[in-house]
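Only one protein chain is missing from this complex, and each of the others stays in its spot.
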Amino acid sequence: MSRRDTSRDTSRDTSRSLLRATSVTHRFGDLVAVDDVSMHVEPGEVVGLLGANGAGKTTLIRMLLGLLATSEGEVVVLGGPPDRARRRRLGYVPQNLGLYRDLTAEENLTFIARAYAAARPVLPPDLAAYAGVLVGDLPLGIQRQVAFVAALCHAPEVLLLDEPTSGVDALSGTRLWDTIRAESDTGVGVLVTTHNMQEAEQCDRLLLMSDGKVVAQGSEGDVIGDTTAIAVHTDDWARTFAALNAAGQPVVLDGRAVRVADGHVARLEQILAAEGITARLEPVPATIEERMLVLARGEADTS
Amino acid sequence: MTFGVRSARVRYGDRTAVDDVSVELDAGSVTAVVGGDGAGKTTLLRALVREVALDGGTVTAPDKDRLGYLPASSGSWAGLTVAQNIDFVGGVFGLAGEALAARRAELLAAAGLTAAVDRPASQLSGGMRRKLGFCMAMVHEPALLVLDEPSTGIDPVSRIDLWRLISETAARGAAVVMSTTYLDEAERAARLLVLDRGRALVQGSYDEVRAGFVGTITRDRAAVRPHWSWRRGRERREYWPDADQPAGQAVVEPDLEDIVVALSLAARNREGAAT
Partner (left out) sequence: MRAMIVKEFRELVRDRRTLAMLVVMPLLLLIIFGYAANFYVSSVRSAAVGPQAEQVVSQAPAMFDFTVVEPSEGQADAEQLLQDGKVDVAFVTGRQPVLALVDGSNLFAAQSIVGALNKAGNSVTTQVLYNPDLKTSWVMIPAIIGLILTFVGTLITSIGLVREREQGTMEQLAVMPIRPTAVILGKIAPYFLVAAVDMTIVTLLGVWLFGVPFNGNVLAFALGAALFLFVVLGVGVFISTVSETAGQAIQLAFLLLLPQILLSGMIFPLEAMAAGVRWIGYLLPLTYFTMISRGVMLRGAGIESLWYAYLILAVMAVVVFTGATLRFRRDLAPGARSGHGRRGGKEPEPATVTAPATGGAA
């Protein structure tokens, strides 16, 4: 299956989607964990799911996996409801990897392969040296790679990965993404949850969830939306920081400069002037995190 | 006072966890120690707080009562409430009564934890728990604050909150050193130190690191020399230490991720060639 160009994908062809949630809602009593969410993952694309804690990511994933029923709306996985048979065609790597620390890499693979009634996978050459090592003794990056091999052994058509490179160094992270891309190149659809902005960059498309809803979709620019930030260049960054912080502005340190998310130039000038600080204010592109910060503050205001 | 380590070396059996690392931690600044799992970040920080003895080199750090530490693990006592956690640490450092209550209120307000003051730590989200750990490390206004992966696995909003708390601490004059796997945090620190398998790959301010970077990085769909390339998004990047890339290759302005990956690759390739 050749790789499609899915960078601007807004596929309406529901029959081809590997995962599709339509107006899905889930309530835990009074609490609406997922609120009217629609999303989809197409063959060959890598979709990143972002969101603060409590945004609804895990609940959504559990519904996609069929571990949780929807209160409203429909989940379609590989053309049907997410039942056990279809779950076998998914690959899921949770945050804690799902490997047994007291078993060797080889033994873990054997067990998982048997559980899926698949052929035992062969470790790729650069991992072969670790076959007889207890998983608990392996470095995290290697553990994650082993977990991948295990998840892929039954040739899943969809991959769901929870923070795949969390805690791993930059180089090993790129190697992991090589594997992910190799899969998506063969037509596998991948859904990744992440808190890591470097990882978000690796995705074809991003979904930003907040308070149970999908608030933005698309490229990094789409997700940042019209959030702005102001970089404050000054000689006395410590005083500047203190002054802005005391005034309740969402300010963070950036090297020796100070950044304010969603800042208003006039207001900032006012605060700084009151302290007798001279500074140069420069509007700069915001980051995804700053967008999320603004969203979180917005939620806090309304609650 | 400048704290830090010089030519630090730590061994566990026949494995060298930290190999000849030197770093200076200035008051009023944030230093980020970057690296993946196994790089030696935790060991280095532990050596700094004297929890691990050095096999070589020296450590310059304040005494326990001027040192704040947040370990990589939870950092708070699960069975105690937020307030009780802070009270315990405050008590150990000699705070009591009104002074303790005032300090506690101040810390919780800055961290946004005031609403959760009576909640057991086990019921806090990961991000909130880290912020609590941060408050506990700060109770006694230490001169040196050592944070081990304060933001790993934490949601982005809590991370920004943590970064703000860290910035505040540095603004007040403390020396802060934190380890992280997130390169964007390292970019924002005043100084960064990149560790790779126990050795210092590069250090300095972000500008210094970029200026000191030797060689070029190119991008393309496919790599000319696979051993020197890695994936970034949908394309591959390639490192040319001698800047001898073929004509026509698109050169990029490297960011920190590029630099770190390139230098790690170079280190691995050099080792491979040596054996």
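Brief remarks on what is shown
Order of writing sets the labels: A and B. Residues in every chain begin at 1.
Keep this in mind: a residue touches a chain if its C-beta (ideal position, glycine included) is under 8 Å from a C-beta of that chain, and two chains touch if they have at least 3 such contacts.
Quantities reported herein were computed from a predicted structural model and do not represent experimental measurements.
Within the set A:17, A:70, A:145 or A:166, the residue that contacts the chain not displayed is A:166.
Interface note: of A:71, A:110 or A:179, the residue touching the hidden chain in the full complex is A:110. Although one chain is not drawn, the whole complex shows that of B:125, B:205, B:249 or B:269 it is B:125 that touches it.
Of the options B:5, B:21, B:34 or B:52, the residue whose C-beta touches the omitted chain is B:52. In the full complex, chain A touches the hidden chain at residues 28-29, 31, 33, 53-59, 95-96, 100, 102-103, 107, 110-111, 114-115, 134, 136-140, 163, 166-167, 212.
Listed for chain B, the residues touching the missing chain in the whole complex are 12-13, 15, 17-18, 37-43, 46, 49-53, 63-65, 67, 69-78, 89, 92-93, 122-123, 125-127, 129-130, 136, 149, 152-155, 198.
Quick note on the criterion: only the chains that are shown with their structure count from here on.
Each chain gets a centre from the mean of its Cα atoms; for chain A and chain B, those two points are 22 Å apart. Remark: chain B residues 28, 30, 35-39, 125-127, 149, 152-160, 163-164, 166-168, 170-173, 181-184, 187-190, 196, 205-207, 230-234, 257, 260-261, 264-265, 268 touch chain A in the complex.
By the touch criterion stated above, chain A contacts chain B in their complex at residues 50-54, 95, 139-141, 163, 166-175, 177-178, 181, 195-198, 201-202, 204, 237-239, 241-242, 245, 250-256, 261, 287-290, 292-293, 296.
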